[in-house]
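For this depiction, one protein chain was excluded, whereas all remaining protein chains were kept in their positions.
A, B and C label the chains in the order they appear, each numbered from 1.
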Amino acid sequence: MNDANTTMDGQALAEAARDAMFESDHCSKSLGMEVLSVAAGRASMRMTVRRDMLNGHGTCHGGMIFSLADSCFAFACNSRNQRAVAMSCVIDFIKPAREGDVLTAAAREVSLVGRNGIYDIAVSNGDGEQVAQFRGKSLVIPGSVGGG
Amino acid sequence: MNDANTTMDGQALAEAARDAMFESDHCSKSLGMEVLSVAAGRASMRMTVRRDMLNGHGTCHGGMIFSLADSCFAFACNSRNQRAVAMSCVIDFIKPAREGDVLTAAAREVSLVGRNGIYDIAVSNGDGEQVAQFRGKSLVIPGSVGGG
Amino acid sequence: MNDANTTMDGQALAEAARDAMFESDHCSKSLGMEVLSVAAGRASMRMTVRRDMLNGHGTCHGGMIFSLADSCFAFACNSRNQRAVAMSCVIDFIKPAREGDVLTAAAREVSLVGRNGIYDIAVSNGDGEQVAQFRGKSLVIPGSVGGG
Partner (left out) sequence: MNDANTTMDGQALAEAARDAMFESDHCSKSLGMEVLSVAAGRASMRMTVRRDMLNGHGTCHGGMIFSLADSCFAFACNSRNQRAVAMSCVIDFIKPAREGDVLTAAAREVSLVGRNGIYDIAVSNGDGEQVAQFRGKSLVIPGSVGGG
C-alpha cells in the first residue's frame, strides 16, 4: 500500500483509505453513519439521530454528535493514507439535535505542517442549521491505513 | 421539585437529579454506562469498551470515550438539580483504550460562577492509567432536572 | 449610539465600533497593533514582533500571538456595535514567529446564534505561512461599544 501512495492520485488514495478504515470501523457502522464523500484532506458523513442516541434532556447526546464529527475528522486526516490519530478535539454545541434529525458533518483541513494537522468539522441538520463546530488536532504516526 | 431544592441537602438533590436524568438517558444506557456516584458538583461513571465501540484503527472510538466523559459531565453539572447544558468541551486523548477495557470517568467542578460552570473529567482505564482528559463548559438554563 | 444601530449600515457600524474601542484599547496600542479592516463579523489586524515580545526560547511569546488574535476577535465580535466579551479561546501554535516578523490576524464569524458567537482567527507571517489558529467564543452583553 505504501507503493500505492506514489502511484495513486489523491482522490484514489482517499477512497482507498476510506474503504480500508470504514470496513473495520464497527463504531461508526453501528451508529448508522455513512461516508458521503472523501478527498485529500476532506470528508463528509451523515447520521440520523435515533432514539438510543437521546440523553436525559430528550435531545441528541453530545457524545453522538461528537462521534459523527470525530469519524468525519478521522476520514479526513487519514485521507492521504498515512495513519493519523486524534490528539485533541474541541466541540462547540450550537443548536440541539432531535430524534429523526439527519445530521451531516463536513471536514476540511485547516493546516497540515509536518506530522501535525488541524481539521474543522461543521455539523448541520437537515435544514442546514449549524448544530456544532468541531476542531480536531491530529498526529501522523508510522504506517498506512490500508496496510503497511 | 423546585420546592425540594430548598429542603433537600446537596447529596439528596444530586441523587434525585441522577435518578431523573439516567432514567431517560437512552444513550448512556445503550452504551452500558453505570453511574458509580454523584454528589454536589461531582459524578463518576463506568463503561466497558465493547466491540461495537471500536474504530477503524481497532481501538476504542474517540466518540465513545467522549460520550462517557460527557455523560459524567452532565451528571455533575446537573447535580444541583438546576438544568444545565453543555456549551463547549475539549478532550485530550492520552492513551488508547482497547476492547474489554473498563473505563472510569470522574468529574469535578472547577468553577461555577453565575450560570457558567467549568468541569474537569478524567477518564482512566482499569490499571489506573489516564486515557483522556476532558474539560466541559456548562450553562444553567431555566428548569430543574426532576420536573419544573 | 443605539439609535445609530438602526440607521447606520453594517460597515459604518463596524467602523464606529472600531473607533470607539481602539481609542481606549491601551493594550493593543502599546503592543503596536494596527486595525487593517473591519466589517460586520470580520476584522483584520497587524503587529510586528518586537524584542520585548520574545520568550525564553528566543521566539515570540505565545501570549503576544494570542493577544493579536484576541484583539482581532474583539473587533470582529463587537463589529455590530453590541458589546460582546470573550468567554473562551483555543489557540493552536503552528509555526514560531521571530523578532521582526510582521504578523497579520484575520477574523471571521463562524456562527452567531442568540448571544453566542464563534469566531476563527488565523494568524500568519509576512510569507503568508500560518503561525497560529485561534477560535474564540463570545457572549453578547447589554450595552453598545460606542456608548449605551
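Note that a contact is a pair of C-beta atoms (placed from the backbone, for glycine too) under 8 Å apart; a residue touches a chain by one contact, two chains touch by 3 or more.
Please read these numbers as outputs of a predicted model, since none were measured by experiment.
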{"item": "Residue among C:L13, C:V38, C:A76 or C:I91 that touches the chain left out of view", "value": "C:I91"}
{"item": "For chain A, the residues touching the chain missing from this view", "value": "87-88, 90, 116, 137"}
{"item": "Where the unshown chain meets chain C, residue by residue", "value": "20-28, 30, 51-58, 61-64, 66-68, 70-71, 74, 78, 83, 85-93, 145"}
{"item": "Where the unshown chain meets chain B, residue by residue", "value": "90, 92, 94-95, 110-111, 113, 116, 118, 120, 130, 133, 135, 137"}
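One rule holds for everything that comes next: only the chains that are shown with their structure count from here on.
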{"item": "Per-chain Cα centre nearest the global Cα centre, belonging to chain", "value": "A"}
{"item": "Remotest chain, chain C as reference, centres from CA atoms", "value": "B"}
{"item": "Distance between chain centroids, defined by C-alpha means - chain B, chain C (Å)", "value": "34"}
{"item": "For chain B, residues that touch 2 or more chains besides their own", "value": "87-88, 90"}
